[in-house]
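One protein chain is absent from this view; the other protein chains keep their places.
Chain IDs A, B, C, D and E follow the sequence of writing; residue 1 opens each chain.
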Amino acid sequence: MAIHVINPNSLTDVTEGLDAAIAPMRAVCSVPIETHTLIQGPPGIETQAHVDLVVAPLLAQAQKLRATASAFVIACYSDPGLATLREQMDVPVMGIAEAAILTAMTMGQRFGVISIGPKSIPRHMRYLGAMGVTDRLADDRALGLSVQGLSDAQVTQARLLEIGTALRDLDGADVLILGCAGMARYRATLEDALGLPVIDPCQAATAMAIGALALHKAQKGS
Amino acid sequence: MAIHVINPNSLTDVTEGLDAAIAPMRAVCSVPIETHTLIQGPPGIETQAHVDLVVAPLLAQAQKLRATASAFVIACYSDPGLATLREQMDVPVMGIAEAAILTAMTMGQRFGVISIGPKSIPRHMRYLGAMGVTDRLADDRALGLSVQGLSDAQVTQARLLEIGTALRDLDGADVLILGCAGMARYRATLEDALGLPVIDPCQAATAMAIGALALHKAQKGS
Amino acid sequence: MAIHVINPNSLTDVTEGLDAAIAPMRAVCSVPIETHTLIQGPPGIETQAHVDLVVAPLLAQAQKLRATASAFVIACYSDPGLATLREQMDVPVMGIAEAAILTAMTMGQRFGVISIGPKSIPRHMRYLGAMGVTDRLADDRALGLSVQGLSDAQVTQARLLEIGTALRDLDGADVLILGCAGMARYRATLEDALGLPVIDPCQAATAMAIGALALHKAQKGS
Amino acid sequence: MAIHVINPNSLTDVTEGLDAAIAPMRAVCSVPIETHTLIQGPPGIETQAHVDLVVAPLLAQAQKLRATASAFVIACYSDPGLATLREQMDVPVMGIAEAAILTAMTMGQRFGVISIGPKSIPRHMRYLGAMGVTDRLADDRALGLSVQGLSDAQVTQARLLEIGTALRDLDGADVLILGCAGMARYRATLEDALGLPVIDPCQAATAMAIGALALHKAQKGS
Amino acid sequence: MAIHVINPNSLTDVTEGLDAAIAPMRAVCSVPIETHTLIQGPPGIETQAHVDLVVAPLLAQAQKLRATASAFVIACYSDPGLATLREQMDVPVMGIAEAAILTAMTMGQRFGVISIGPKSIPRHMRYLGAMGVTDRLADDRALGLSVQGLSDAQVTQARLLEIGTALRDLDGADVLILGCAGMARYRATLEDALGLPVIDPCQAATAMAIGALALHKAQKGS
Partner (left out) sequence: MAIHVINPNSLTDVTEGLDAAIAPMRAVCSVPIETHTLIQGPPGIETQAHVDLVVAPLLAQAQKLRATASAFVIACYSDPGLATLREQMDVPVMGIAEAAILTAMTMGQRFGVISIGPKSIPRHMRYLGAMGVTDRLADDRALGLSVQGLSDAQVTQARLLEIGTALRDLDGADVLILGCAGMARYRATLEDALGLPVIDPCQAATAMAIGALALHKAQKGS
């Protein structure tokens, strides 16, 4: 049995990055945590079409893992298929956006979100509304970097600092969320530079899955 | 090092009940979980005055446990001292009301709360407002039992079912929260009878503390 | 060129019902209105999985109709694929849930929704939250009829009246929405019996599509 | 029978401007659309007193048009008399503010409003609250031009671009509303310059009136 | 100089009732409190048309009283002309609905409103939305009595108790507002019977006007 963390895009280096990000949690949890790449997924999930169309292969992969699943984590910041997978499974299922938001609500009063591109912000706003937590949002701002910029760690780190500073100083955020599955390696530096907690959503969701698994066991009384 | 769960009322049998409720979680988590009774607390926390005045001894006890604390759980459904303890500690601190509510938000769309008495409902409403999640509430209904009624397990179970049925059928709740630290033993029966997930807040908060501890370790990179 | 109304379930009699419901609109609008059945769709859309998985064939059918489309209407009360189709098309796209809700907001202050089954209510609540209009909802109540009951017009009409009365008298609704694509034939009788406006979502969405098409033409200046 | 669009200020050139703005809709709708000037109205509606006091002559004019009315549009961005006229008429009545807002909700997730002067913004905020859609507002910003500035098309266009840019880039708007009845001629240029949909409220309300009229006919079954 | 309380309907016995209701306040306040009847007003304010059309004569009467006014109170539960009168006067202006609601917010967490007839409830809901306090409403329920019933004190008192009980027990209200200017004489009995604070809006608004006048003087430094 394991906690299965599924990266719904096809990039294995994203999966490797998230595996590294959650690795220290394995010392706390007696249940193994396994990361998976959805080979049938798109190379990145940017549009609403990507979100909608990745659900079918994601559900299929989850069904294959069902027999060995203590819990699932969907590692895309649009939480594709989250409600459906919860409908189909009787073990805990976490989405990284929802988990990051709920975690932020325990660390500050107004969270700021750093998105990759501006197109995803309306989608994020709909999701916050569906969760009923819009009042806790400071703001959602996009990095707006080119593909080249994103592939340059120094450029990305500098831009994260710029956007994070705006969220803190202009929008009143007292906790930040990295609104993407692949930026864990920038987290600690950003947190130190800003003096605010910064949440990597994959870490937050895996952590909540560990907790949910513990709760599930306690509820079953064993 | 341990997760310290503090019952801020002075009743040791309440502490024993919550220890039993969370016992199965010890198999999931590599860090010990210890339960404590706040001897200086009142025998029950019913009024706003109880909530306000228990903060001082609670903070004092937490300071004594600080050196061995991986995380704290405040086991009273009014979350006394939660914001203050978070201000003072650099390890995760959970309150059972906040944790139960955030957990409910992953299990259903509208949660119902079962309170002991009607006087606590306005306090709960203020708290939901402060959390910014009022739109997720189906309703909060009180058992309204006498002390004698509450001490009779059969009476209590029957009344829980009655109130839970009203929350489900009249108010549209699809998940329920037991709005009190001492009702874990009724949880499973109520869940089976209603066909809805029922959350014991002490279990939910301890589970979130385990997750938060895992997150904390991952953020520190070890 | 036409307004294309797509029924995303495979039942042609549902499509026929909605064609009849919107037929009188053809006298107002100079652009033809065509109804279509998504043959690849499921026989009914009840679960979140149905909603998620119907998007792919729905988008495919819309692409086939694109060259002749003045506007689209998605005729399922979960508005599957609405955000995606809007992303992909440069003509107006309406979903029947969103359109019914916006229309209700011009006819009353608090709308009640009559759903087929209780399972769809949490999905509706998420959607209202995403739209940011939760405060305008009186309540959402389910018919909760068996398949047999639903196939009996007299039983259905009686139950609609019962639920509609509860929405009006217990929940304070001053306008009602039929929360399903296939109940237009019950609308007028229910409206007369209750003395409140009752909205069929397919009619509302087709009407808004006609308006949106007029707006689109005016914005293009021709 | 006709859709009657009433400009409640006494300026006939404002009426002429709105007639031009909606002219292309006449090709879509089989019912005539007529525009009217409320001669007894003030030359402009700027204060809450203007809004309140224009209701009496507006209702009187509507009564005169009643026999030939298929629908009404009140063409002032404060929607004076909207609730009252709906109370008195059994045909659709649209206000341009409400209609622009509902239309914006189908074109983006957060709308920005461009007001003429800052005094009207609190009035707009009260109205959004009454509609229950405050969470969908990005922000409302005023042009703040002098009468001379407003009469200079180049100055106005430049200022619209400046304010629209702020709403898009600082406030996160993904759709804009011109918060005044007389700015339709600037719409297309602003939309092109900003890359966001821009809504003229008179066009939006007339479009919704066409749709509402179609719905009304379908509901009457003819 | 005086606090002028204007009853905008033409019934002098309503004015006499409110004068009696506020009489004991004269002992607290060093400024005289005068009550007035708007002879040009309708005999009752029930429809939105009544509300809109009473503004003009109300503003005219206020202008006549201006020279002797320390403050104004508009004594109709729809607060007609409140925003306009505030725009025109530089002394405090209170409306009885707004004042009753703000007062209720200091006496309980969820207020219930008792309206005369169901037609006014949508108007009240719009107003709560405009005030941004919808989340504090338990519910608004109508007496729904005939004119004959309303003129019978015993019938009215019994129905008030029935509706008040529903607001307390079904809707969770912990404070009640009489949603009409003319029911002060029933207040004390209802409060005693229900064990909840009950607010007469004329008393609440006059009280807030006294406070606002004190504030005004302190702000002027004399």
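To be clear about the criterion, a residue touches a chain if its C-beta (ideal position, glycine included) is under 8 Å from a C-beta of that chain, and two chains touch if they have at least 3 such contacts.
Since the structure is predicted, the reported quantities are computational estimates derived from the model, not experimental observations.
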Task: Mind giving the shown chains that are in contact with the missing chain?
output: A, B, D, E
Query: Who touches the missing chain here, B:E16, B:E34, B:D52 or B:D152?
result: B:D52
- request: Out of A:P8, A:P24, A:G95 or A:G108, point to the residue that touches the absent chain in the complete complex.
  value: A:G108
- request: Using the touch definition up top, pick the residue from E:I116, E:A138, E:L194 or E:A207 that touches the left-out chain.
  value: E:A207
Task: Pick out the residues on subunit E that sit against the missing chain.
output: 21-25, 27-31, 92, 94, 98, 102-103, 105-106, 131-136, 187-188, 191, 200, 203-204, 206-215, 217-222
Statement: Residue list for subunit A contacting the dropped chain reads 108-110, 135, 172, 174
Query: If the missing chain were put back, which residues of subunit B would it touch?
result: 47-49, 51-53, 55-56, 59, 81, 83-84, 87-88, 123, 126-127, 129-132, 134
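Just so it is clear, only the chains that are shown with their structure count from here on.
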- request: Indicate whether more than half of the residue numbers at the subunit A-subunit B interface occur in both copies; give same if so and different if not.
  value: same
Field: Separation of mean Cα positions, subunit C and subunit B [Å, integer]
entry: 41
- line: Taking each chain's centre as the mean of its CA atoms, subunit A sits from subunit C at a distance in Å of 33
Statement: By the touch definition above, subunit D meets two or more other chains at residues 131-132, 134-135
- prompt: Which chains are in touch, pair by pair?
  reply: A-B, A-C, A-D, B-C, B-E, C-D, C-E, D-E
